[in-house]
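Here the complex is missing a single protein chain, while all its other protein chains stay put.
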């Protein structure tokens, strides 16, 4: 583990971030977990790296569970809504029942993407004249938040007043703990071209950290799962 | 399993429901799974029920995993947001990237609950004069939806146009598959007094089905986990 | 679900079996779970099958979790030892602490496989003159069991007396509940050529049941995961 990596924070979207809070293990921890199968230990650089590549190529995924990451992530619910569907991670998220939403913590996209014709699910190209729609969005956020505050002022419970909010845009901060095996699976799905652009930004920030923290693992993952050859 | 229970649908909130789509096993399946430990089989009524109660009382939870439920549930995101945090269930949910939201499918609460003073998380009592706030909510839903449609009309992708929507209120239909052990754990947490009222309604509807489908199990669960004695 | 499939029992090895005790759902249940994403339902034969194949091809694995199987399996510990490492299934197994082992319930292989030279893990070819070694094995089982009984006769606890037993050979009966997604993953790993021959026999018996219970799913699995084309 590289101590200097702990605490690294990468900005995401207009107000979010991905931060590595802690990490357990490194590429060698994966190699050593694998060598347990035949009672061996690290044999030094080249053989270790070769073994790790072998594991990745042949889907011997178990040893990659012996590295653990803990992230603090700030992202709009639109992203969390997709994120928390990954059931092999641990989550603890800011609660809209405990704390009031902050009027400045809503996501405003830089560009508006157009609906893809060929793909029911995705987007393709951007809206040329986006200023007006963005202005409408900001105005809508302000009005929504004012109604939220009005409900709170009347004594309405936070858990119910939030019905007024444009919730997909509401930033939430949360902790995520996950092992390298399941994190790579997340990255594969969420950096893919058919993933929503917003969650791709989070996934790419996480990927940057994984690349630095587990250089061999990431190289092997690119080679065998993404089909990217190193030069 | 009671065939007549399959297809049962219980209305929840203003526009939602809980429907049992399918079920595998019954109280006896749990008893027989447990008897595998000592290579036995069902011994008939009284002894079987006694064994099931013993399992529940002493937290021998494994055998309860051998009954499976599949539900179709329609509920606002506010509820799903809490529901999907239960990582031991299988989910497939309506996608806001694939399909347009329907203007009539937003949750309007019957009453407005007041913020509890003693409990940061919950609600306590109801707003007496609620008509005006409800009217504001409906108006807000309409305006939000009009903006959503405007963005779609400009060609904006569904996945992004939904930023305009009051998402916590948006109804989504989804499938849930879960075994009895993990379902009882869900029920315990989500029928509790400190659970949000809206998810309690879903949990109580599910509970009604469990009670009918697994009468011994439910009686034992009430006795040992909820402290309710049968008369 | 085909009711006539319930109760089907397939013999495995010299004394074991795989039995389908119950099943929830069929190919159409998978299709309908998938159609929840876009609020649709079954469209009839061809389109449904095409969708199911699309799901399998593009690794949209979620909907396959909505079919559930419950098996009763009798197999030696050698097999269970590998089986229970699949953490996405529910298990309840005969306990050697509760019940005495039966002297007739130990696995005797039909052939002795030779250690593969090229593959540290596997076997390759069979021992030509196997009669003598098999006789030694049977004799060894008898002596081991006699010592087990002697320890029990002295009052030693079952949980400790079993140290005398050739445990890898000891048959245990157990229940397994698993969804179709995770069962296919098990089948892929455990019917592969590098899986131990004994667990392959169990996996092949399970596969026979899956093929009958989920014909479209199995055809798609063969096509996209095993590379077998239908004629």
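First chain written, first letter: the chains are A, B and C, and each begins at residue 1.
As a convention for this text, a residue touches a chain if its C-beta (ideal position, glycine included) is under 8 Å from a C-beta of that chain, and two chains touch if they have at least 3 such contacts.
For clarity, every value in this text was computed on a predicted model and none was experimentally measured.
Novice: Wait, the hidden chain, what does it touch out of the ones we have here?
Specialist: When the full complex is considered, the omitted chain touches A, C.
Novice: Touching the left-out chain: which of C:41, C:103 or C:159?
Specialist: Residue touching the absent chain, from the options given: C:159.
Novice: In the full complex, which residues of chain A touch the absent chain?
Specialist: 21-25, 29, 32-34, 36-39, 62-63, 65-66, 68, 70, 72, 90-95, 98-99, 173-175, 177, 179
Novice: Kindly note down the residues of chain C that lie in touch with the hidden chain.
Specialist: 77-78, 81, 84-85, 87-88, 91, 95, 97-98, 107, 109, 112-116, 120-124, 127, 133, 136-137, 140, 143-144, 147, 150-152, 154-160, 162-169, 196
Operating definition for what follows: only the chains that are shown with their structure count from here on.
Novice: So which chains are sitting against chain A and chain B at once?
Specialist: none
Novice: In angstrom, rounded to a whole number, how far apart do the mean CA points of chain A and chain B lie?
Specialist: Averaging C-alpha atoms per chain gives centres 27 Å apart.
Novice: Roughly how many whole angstrom separate the Cα centroids of chain B and chain C?
Specialist: Chain centroid spacing, chain B to chain C, equals 33 Å.
Novice: Scan chain C for residues touching two or more other chains and write them down.
Specialist: Answer for chain C, listing residues that touch two or more other chains: 38.
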